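Have a look at this one before I ask anything.
Missing here is one protein chain; the remaining ones are kept as they sit in the complex.
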C-alpha cells in the first residue's frame, strides 16, 4: 500500500466569520497526480496555499511526509509551488530564476549550473538562460516557473491554475508536457483548476470542492460516471437531471424511480422506498427514437447544436424541462419539432442522494461515533 | 438574398514593416452571427478594431451598410463594441454606464431611463442600476458592457473575446444568453474568440484566421467537416493528419492516397495523380478492430485518456506517429499494447490541399485576372 | 509561540522604534506650534505659559490680514495657473509614444535638478530695469523708458508658478497615464466626440491627480517667502515673510505660530471644499 504523502485532517480556514474551507479531510498518495477542482471561490486555492504555508489553517492538522507542518513557514516546507500568474522575478535572468532555490540552499556553483541547464532542457528552454522574463512568451514563462519549482526536487509540487493564462492550443500542449514531466520525475502533483476537462484528462484522482466542502474524491471515471452529489454531476461534464422518488426495487441492480415525466428505471441505490433522489444521465448515454418505447420519456426536438466532434440535440419533455443528447453524427430522419421517445441503459441512470439526506447520514454516523467513544 | 452589412475588401494593416492583417476579404450578412477565430496574434482583434474604427486600415476598403467608413472616427460609425476587459467607466453607476451612448445622443431623460431599465432587465440586472462597477461580479460587469452597447441599437455589434475573463461554467451560461439576445434583437454580431468550442456552438459562420490571413470562412459544420487547410484542421477540434500523395481516383467520390503507412481511401478532390496532399480524419470517425481489415492501418494501443463524455484511445502507427480515436464508451476487449487495425468511412477522410499548391492556384487566378483586366 | 509570530515580532522590534521616532520627529513640532499659538508672547522673544487667543486676534488686524489675504489669493492664482499650464502639458506627454514619454518628462524635470534659487535669480536678471528684455525693447524703440517688471505681485506670482510647476505636472501626468485607453475607446465607440470624451471620462478620472497637484502647489505657495524676497524685493510681502519676521525681528512667536495654524486651517478648508465640489469620493480618493 502506498502511504499518503500529504494528509489534511479537519482543516478549517476562516477569514473573520467567513468559513472558506470547512473541515476538510484529504489524503494525497505519494507519486499521485491529484486535482482540486471547483468553481471560483470554492476554497481550492486556499487549500493549496495552506499546504504551501502561505495561509495558516484556522484549525486542523496538515502533514507532509508524516511531519506536521501547520506552524512551519513556507521556506521550511519541502513543497514547491507554481503560481497562476508565473511570478517570475523580473530583475533576474531565466537562469537566475531557475537557480534561485538552489542558490538559497547554498549549493556549489558548478552543481547549480548543471542542474539548472538540465532542467531548462527538460522544459525545452535551452538557450534561453540569459533572457529576462519580459523577453519570453507566456508559455515559456510558465515553463520557467515549472522548472524553477522542479529543480529543487520537492516531495510535492503544488500547481495553482498554472495554465489559466494560456490560450487553448498552448494549454492542451502544456497539459501533455506537465503530465509527461510528472510521470518522468515521479513527484506528487497537487493541481488546482476550475476546468473540468483539464482535471479529467490529467488527474489520477480528482477532489471536487464546492463552497469550502469536499464533495467527492475519486478517479476521473468515478467522478464522471458515479457522481455523489448533484453539484458534482452538474459541474463535471454535462448532465440531465431528473427529480424523483424511489418507487420500487426491481432487482439487486435496478430500481424504478417515479418522476414528473413518468416512472424510469435507474441504477440500484441503498435507499428506502419513498426517498427523494435525483437521477443523473449523461447526454452521451441518452438515446431517442420516433417509436414508442417501454419507460421511454416522450419529448419534442427543440434544437440541434453543432459543437465540433459532438452534435447536441435539445429535447423538451412534457414538464417543460430540457434534455441534452450528445451524438457523434447527426441522427438521420429526425427533424425539429418531431416527437421522440428518450431511453437509456439502466446502468447509465445514476441515482444521487439529496444533500439533506446525506446530512442525516452524517448525523447518524456522528452519533454512532459518539456512542463508540463513550463505550471505550 | 441577404445583402452584406459589413464588407471588407483587400484590407491590409501594417505596424511598421509588420503585416498584421494581409489582404483580407470578408462579407458579413445582416443579422448574422459571425465569429473571427484564431490563435493569439492572428490578427482577429486588429480586424475587429478596424471595423470599429480604433485602428486605421493601411489600405483597403471597409464599408458598413454600403457606406465606406475607413476615414470615419469610431463615434461616427453605427457599430458598437463589447471589450474583453469590460471597460466599464469606474466613476459612473451602472445606470450611467448603460445610459452613456443615449446621453451622448442627447435623448430625452425619460426616454433614456425607460430604455436603460428595459435593457438592464433584458440582461437580468434590474435593481443594480445604482451600483458602481466595482460593486458587481465579473459576469455582471460583462452583462453591463453588453447592455451599454446594445442600448444604442447598433447595426453591428462587435465583441472582442467578451467571455475570456469568466470561468468555465459562467462562460457557458453567457454563451447561451448572448446567442438568445442576438436572435431576439436580430443584430449582426461579429464575435472574436480563440476558443474553438465557443465558436462552433455559437456562430452562424466562422472565419478562421492565422498569421493575418483568412484561412477559411464557413458554417461550423463546413469548417469542422471539410477544413480547407491543414491549419484549420489542426486548430478546430482534434484531428489525425496523414501526409500522402494522390495515387488513384477510385470513382467520382473516392480516391486512393499513398501514405507512409500504406494506401488509404479518401474523399474525392479535384487534383492530379501524384499531387502531395494531407488527409484529415476526425478522432470520432476512426474505428478500430483487432481483426485485419482491407485498407486498415495497423497500430498499437498506447494509452487511454478519459476526458469525461469522451474516451480517447491513443494508437501508434508503424511510422511512430500517433492517432487519436474518440469513443463515448470504453472499447471492450481492447488492452494496452494490443495490435489493432484502424479504419473509417471514406467520406470522413478529408483531403487537404497543401499551402504551396494553394499559392500556385492563387497565382494562376491572379494571372487570369490580370489578363482579364488587360483584355478590358 | 510559532516561528512565524517570532519573525513578525523581530520585524516590529526593528522597524517599530524607527517608525515611532519618525512620527515624533514629524508630528512633534507640529503639535508644539499649535500649543505655542495659544500662549502669550515673551518680552524679548520666547513665550510665557499663559493661555490666550491674542495671537489669533492679531491676525484680523487690518494690516496683517491684508497681507495674509493677499498671500492666499496669490497662492490660489498660482495654483490655478499651474494647473492650466501643467494639465495640457501632461496630457500632451501622455499622447506621445510610450518610448518618448520618459524622455520628455526628464527634459521638463532637468532644470528642476538645479535649485529654484538660481533659476529665480536668472528671472531677476532677465526682467530687471537693466535686464535683457528691457535692453531689447529700448534698443528697438518699443519703449522709451525701461519698465520695472519686478517687485510687484505679478512678478511674485510668476516666480511661484515657475518654481512649483514641476510639482503640478507629475501627479497629473501619473493620473492621466493610468487611465485605461479602453475607456476612451468605449466613449468614442458610444458616439462621444473627443471633447465630450475628455470632459466626461479623462477629466473625472484624472481628478485625483489634479487634487494632488493642488496640494503640492498651494501648500508651499502659501508659505513661500524667499520668492517674495527675490522677486518682490521687499515690496510685496507674503504670509511667509510675515511669519519669518515674527520669529526673527519682531520676536512675536505666538503670532508667527498662529498665522501658521491659520494658514493650515485655510488650506485644509480649501482642500475639503475642492474635495466636495470635485465629488472625489466617487473616485475612492
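Note that the chains take the letters A, B and C in the order they are written out, and that residue 1 is the start of every chain.
Just so we're on the same page, a residue touches a chain if its C-beta (ideal position, glycine included) is under 8 Å from a C-beta of that chain, and two chains touch if they have at least 3 such contacts.
All values derive from a computational prediction rather than experimental measurement.
Chemist: Can you tell me which of A:56, A:104, A:250 or A:273 touches the chain that was removed from the display?
Modeler: Of the listed residues, the one touching the omitted chain is A:104.
Chemist: Of C:74, C:150 or C:219, which one is in contact with the hidden chain?
Modeler: C:219
Chemist: For the chain that's not shown, point to the residue among C:117, C:199 or C:273 touching it.
Modeler: Of these options, the touching residue for the absent chain is C:117.
Chemist: I need the residue numbers on chain A that touch the omitted chain, in ascending order.
Modeler: Residues 52-54, 73-75, 79-81, 83, 85, 87, 89-91, 100-101, 104-105, 132, 148-149, 152 of chain A touch the chain that is not shown.
Chemist: Residues on chain C that touch the omitted chain in the whole complex?
Modeler: Here the touching residues of chain C are 7, 11, 14-16, 18-19, 22-23, 25-27, 29-30, 32-33, 36, 46, 85-86, 88-89, 91-92, 95, 107-108, 110-119, 121-126, 130, 162, 165-166, 194, 215, 219-220, 222-226, 240, 243-244, 247, 253, 256-257, 260-261, 263-264, 267-268.
The rule is simple: only the chains that are shown with their structure count from here on.
Chemist: Where centres are the averaged C-alpha coordinates, which chain has the largest centre distance to chain A?
Modeler: C
Chemist: Find the geometric centre of each of chain A and chain C from their Cα atoms only, then give the gap between the two centres in Å, rounded to an integer.
Modeler: 58
Chemist: How many Å are there between the centre of chain B and the centre of chain C, using C-alpha atoms for each centre?
Modeler: From the centre of chain B to the centre of chain C is 57 Å.
Chemist: Taking the mean of the C-alpha atoms as each chain's centre, how many Å separate chain A from chain B?
Modeler: The separation of the two C-alpha centroids amounts to 29 Å.
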